[in-house]
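The complex is shown incomplete by one protein chain, all other protein chains being positioned as in the whole.
Per-chain residue numbering starts at 1, and chain names A, B and C are given in the order in which the chains are listed.
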Amino acid sequence: MTQGGHHVLEVDGVTKTFPGVVANRAVSFDLAEGEVHCLLGENGAGKTTLMNIVYGLYRPDEGTIRVRGREVEFSSSADAIAHGIGMVHQHFQLVPTLTVLENVVLGAERVRRGVLELGPARRTLDELMDRYGLPVDPDALVGDLSVGVRQRVELLKALYRDADVLILDEPTAVLTPGEVDEFLGTVRELVDLGKSVVFITHKLREVAQVADRITVLRGGEVVGRTTPAETSEAELAALMVGREVSFAVERTEAHPGEIALEVVDLVVDDDRGHRAVDGCSFAVRAGEIFGIAGVEGNGQRELVEAIAGMRPVVAGEVRVAGRSVVGLDPRRIADLGVGHIPEDRTRHGLIGPFSVADNLVLNRYHEAPYARGLVRDRSAVRRHAEELVETFDIRTPGVDVPVAQLSGGNQQKVVVARELSRPLAVLLVAQPTRGLDVGSIEFIHRRLVEMRDRGTAVLLVSAELDEVLGLADTVGVLYRGRIVASMAAEEADRHRIGLLMATGSEAA
Amino acid sequence: MIAAVAPRRLRLDRQRVVGGFFVVGGFLLVFAVAPALTTESKRFLFGIGPDAPSWTFVPSTATLWIGGALVLLGAAAVGWRGRIVQAGLVVAGVLSVLMILVAALALSSNRSTNLAPLFVQSLRLGSPIALGALAGLWSERSGVVNIGIEGMMLAGAGIGFVAYALMNGGAGGVPLYLAVLVAVVAGGLFAALHAFLSITLRTDQIVSGVAVNLLAIGLTSFLRSQILVPLNADSATTLPELSIPILSDLPVVGGVFTAKPIFFFTFFAFAVAAFVLVRTRWGLRVRAVGENPHAAETLGIDVIRVRYGAVILGGCIAGLAGAQFSLETVGSFDDLMTNGTGFIALAALIFGKWRPGPVLAGAMFFGFARALGVRIQLLGVEIAGFPLPSQFLQAVPYVVTIVVLAGAIGRAVPPAAIGKPYRRSR
Amino acid sequence: SGGTTETTAGGATETTAGGATETTAGGDTFITGKFVEACEEAKGKVQVPEDFNIGLVTDIGKINDGTFNEGVYKGFAAAAECFGLESRYIETASEADYVTNLNSILDGDPEVVVTVGFLLATDTLEFAKANPDVTFIGVDQFHPEYPDNYVGVLAADDQGGCMVGGFAGALTESNVIGVVAGVEAVPPVVRFANAFKHCAEQVNPDVDVKIVYHESFTDVTGGAATAEQMLGEGADVIFGAGGPTGSSGIKTAAAKGAWVIGVDTDEYYTTFEGGAIEGADRLATSAIKDVGLGVFQQIAALLSGEFQSGIYTLTAANGGMDYAPFHEAPVPEEAAKVLEEYRAGLADGSISTGVDPITGQPLEG
Partner (left out) sequence: MNGLPAALRRGLAPVVVPVLAVLTALAVAAVAVVVAGSSPIVAYGALFEGAFGTPARIATTIGRATPFIGTALAMAFAYKAGLFNIGAEGQILAGALLAAWVGTWSFLQDWSAWLLLPIVLGAGIVGGFVWGIVPGILKAKTGAHEVITTIMLNFVMTLLAVWLVNSLDPIILRDTAVSVARTRPLPDAARLPELVAGTKLHWGIFLMLGLVAATAWVLDRTPFGFEVRAVGTNADAATYAGMSVARITILVMAISGAMAGLAGAGHVSGADGHLSPGVFVNVGFDAIAIALLARANPYGIVPAALLWGALLSGAPLMQQRAGMSTDLVRIIEAAILVFIAGDVMIRRLFRLPEREEAPV
């Protein structure tokens, strides 16, 4: 391991196209031994694609890859693993029904005549957990673990395979600020122990903390190579999006009115029957944005779904304008003026093969003017769609194309347009900008503030703490299914909220 | 903490419904059925001969007891929850089965009936169902729906027998075992077609299964008329019966241990499957690709190969199940001779929630339901002077399936990736 | 015409291009067993007109399904061979196709159409009325009245069942007898089973006859398991009356040492492969019903001008219902005597089968 100064990984002129998109165009990139190289870029810039190529999941259309100076051609990730490359994927690649140990050994099993030898594997795993400070219960089912712990499992998987090139694709996206610091510490430690790390993120703060070198991608091309010392956050941001970016959301002071949404001692179970929301209480006033901060997996999804009527309420009360909505179905709740931008747009918010126009009336297809008696008025639906495409600047070839053909940001705009195009008393918004680029984020943020200003009570749930802090008038912290603290936005600072998110209390 | 949450209203969950069912049934037994049954004593035998163990009872009295027990156990399930209550429901289920036997004997002119063969034959009838279900288990745990089990079984039965007839005209010996091997391969080939269509071409897996079924029906009857009929292959020597020493001499259960090889193999195959699934590399990979193929791919696992392997292994097992019809049981092949066993196997698979132990139990339960229907016919049960129509008794396994599927089993969660064509990232 | 069969002088059958009749391989002949004699006898009397051709429509199933259709087909094919007739057949796949198949068979301008099975009864009747020039032979088809060109060939299955039933009553020592029966919805099965039971009880009042019907004629695992349950209840004689289901039952029971009785054909040659199969010595006899012979005789009668419309029943009296030889089975003399007594009694009408000859339901009293 003494190739000092040598590049452990070199990517040279890689191009990769998908139908309709050039994800990588003549990208060159290298990783020196013992460094952390940050790969930066906005959504869709091609970061993941590039790393998937390095990891053998995709085959490049053009270009070469060298590992420790030797040109390689991977036909599957097994080859990459064999060359000492490990990858922690942006979306966890874990099998929820298997145990931690099984997930870790999967694909790299030690066997005697085909029979698993889990004993030695367990010892190796224990050792790794000790060495890198990544404690996990090896026999727990992964499906039962919190997101932060799953992140650890992902890392352990790579380490178990003796990877000395580690690709970490947005590993911090789901962590609390405290966890992020800890994780970045772990990364430095890995480097000290001789590993080389590609670190993908859009969070500029992290870049400054860990990077030795930085490469910025935009639209599939390398637009900059630099080091933290030579640059600033603002410069990096401009490089990423190709223009100046304002980080703050412009907004005026809120004028809260009556309580529009009230949640009292709510109890809700998750899909597997475990308690997810456990005695949650809060109230949102008309004309304010109530932001819920919290680490993913603390009941956010169940909370929103229960309010929207998509999930049974085990106990407690939900009132909209003073009226209980417990036990009502989603349509009745929507009829009371509750809009809902769901967390997972492809699963809940849209029907992929249906047209843009149909998706824009997904919850009002049965009402006039979209239906007259027994018959749908498709021209009314189209007119409505054309209007919204115009006002919400949805980039689509037409209102009749399947919504699945739109880009992620534009799909999200379809959902937003649909929900915001009618008068609402309450708007439930979950992760509204996940996976979107800066331009779309700005647009959606502006729309949410507009709704607030028109007197809608907005409940905003987001894993992006910056988003919550930037938009909310009141911030609540959700921890293990209950609001452990709520405060006016002015009183909320990152450190305090981070502590609450991680521990549920301010006493560290 | 759970108890502290006062329910809004008494929720009619599954446990309460089932419990209520037992309460009502129990009362009916006590007040309506028991008085109508004979007070003449009857006897359950467990074996043939005078020294076979037996149980003598008076049907009306036995019914009173069973009915009372059902009321108590059912009421407990309505009022309380917890493990003991659930165990009580299982006991109630067993008592209901006992009640059916008591009533059947009471309504028959027979004084006694021998229950030992009832249980032995339940296993016999359950065995092909179990093998079929195991075929489905492998395929579906790897994420490929398999509605073509029936066709793969039929292919095994037909092609295996054709091979046997061609080799030495059905006179037993080594060719018989070779023919079983051919049946296994035939099942595997049909499974390979299913795999090719559904994995490689990413056809809807149900469509592909239907195609496999149709093809097996057409091809086997074609082969029969082209080959078996000209050969005059009516009947052949079947696989020999084996006795497991000592065990087969046991009272009551001894009968189970004298049987034919594929029957024995069924249990062995399940034990192996349970082991392989949990304890081997391949089993781990099958489980992984059935739940999250993409994750498996990122670890360098060839998802497509694992799925092919699992589907084809399943097909081989289905082929063996087919051989159980043609080469083990009867020594001939007739069109459509698997008679829908593959579909019942599918039900058993869902029944057992895709886990080897429960799947085996489920298959045997179907076997029991069929054997029970036969037993009731055997006893010549009459209700109010009318014999029970044979069609009713033949429907017993199907009705039982529906009731159990809807009532006792609950929502079975299949492997997460099942039915979804997998596209390798490229 | 493409696809017909002509008989050459030697009696061997050749198939012309696209041949319709699949004769058995290697120039096998259909004129075996009883047909040899029947053919000899008939040949002298008949005169075969030019272009005489005959057709057959099966019930659901094939001409070689090993049961009913096959039995009829053999007689039909033997007649074609014996008299040098052109023959064609159509195998029915679904009840929905009966009419189509009858239309298609008439397409070949046949002089005689044989239809198999009670399900075709009404359609055959209609076609007979509509086609007075064609003679229809309907196997197992009963009507109160027949047109002049239609004969229903019935089998007194009840007599066959009764014959071997009485025999079984004499054969049993445990006084428990099992009937592994086919599908209850098919009348011949019921006729066999119920008459079997009635006559067994006549011979042996203490006997308990257990009848179990099945969902299909090819439920071989079911048939075997049923037979074993019967043995477990003490049965020592098993009568298999239901195609492969029944055969599977008797094969299993015979291997376990019980007496077994076959049905339709002499199962010594089919199920027990002429003694090659374990338990062949336990096959006491089979209740033979020779529908094929009936069909042969009707065709012969037509050619010799002796045809009579109406009902022609295969009975013990005309040899259409009979029992098979014992072959290897050491049948007790006593029982053998009862069997012959019953055959003779049924033949001369002194013994009643105790069931309705059409529906097979037990007669009152």
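Observations on the model:
In the analysis below, contacts are C-beta pairs under 8 Å (C-beta built on N, C-alpha and C of every residue); 3 or more make two chains touch, one makes a residue touch a chain.
Every value quoted in this text rests on a predicted model; they were computed, and no experiment measured them.
Taking the full assembly into account, the omitted chain touches A, B, C.
Touch with the chain omitted from the figure is made, among C:F118, C:Y150 or C:F272, by C:F118. The chain that is not drawn here is touched, among residues B:V120, B:A183 or B:L197, by B:L197.
Considering A:V22, A:A108, A:V241 or A:M310, the position touching the chain not shown turns out to be A:M310 (whole complex). Note on the undisplayed chain: of the listed residues B:T63, B:T113 or B:N213, the one touching it is B:N213.
The chain not displayed touches chain C at residues 2-3, 15, 17-22, 60, 62, 88-91, 93-97, 99-101, 103-105, 107-108, 118-119, 121-122, 141-143, 184-185, 187, 215, 358-359, 361. In the full complex, chain B contacts the hidden chain through residues 14, 147, 193, 196-197, 201-204, 206-208, 210-215, 217-219, 221-222, 225-226, 340, 343, 346-347, 350, 386, 389, 391-392, 394-395, 398-399, 401-402, 405-407, 409-412. Within the complete assembly, residues 308, 310, 329-332, 334, 340, 342, 347-354, 358, 362-363, 365-366, 371, 374-376, 378 of chain A touch the chain that is not shown.
Throughout what follows, only the chains that are shown with their structure count from here on.
In terms of inter-chain touching, the protein chains here are arranged end to end in an open line.
Distance from each chain's C-alpha mean to the overall C-alpha mean is smallest for B.
As a whole-number value, the distance joining the C-alpha centres of chain A and chain C reads 75 Å. Centroids of chain B and chain C (each the mean of its C-alpha atoms) stand 35 Å apart.
Once the centre of each chain is set as its mean CA position, chain A and chain B turn out to be 45 Å apart. Of all residues in chain A, none touches 2 or more other chains. Looking at chain B, no residue sits in touch with two or more other chains. Within the complex formed with chain B, the chain C residues making contact are 22, 24-25, 61-62, 64-66, 178, 184, 208, 210-226, 228-234, 243-244, 247-248, 251-252, 255, 270-273, 276-278.
On the side of chain A, the complex with chain B involves touching residues 52, 55-59, 76-81, 87, 89, 92-98, 102, 105-109, 111, 114-116, 157, 267, 314-315.
Chain B meets chain A in the complex at residues 5-6, 8, 279-282, 284-285, 287-288, 291-292, 294-302, 416, 425-426.
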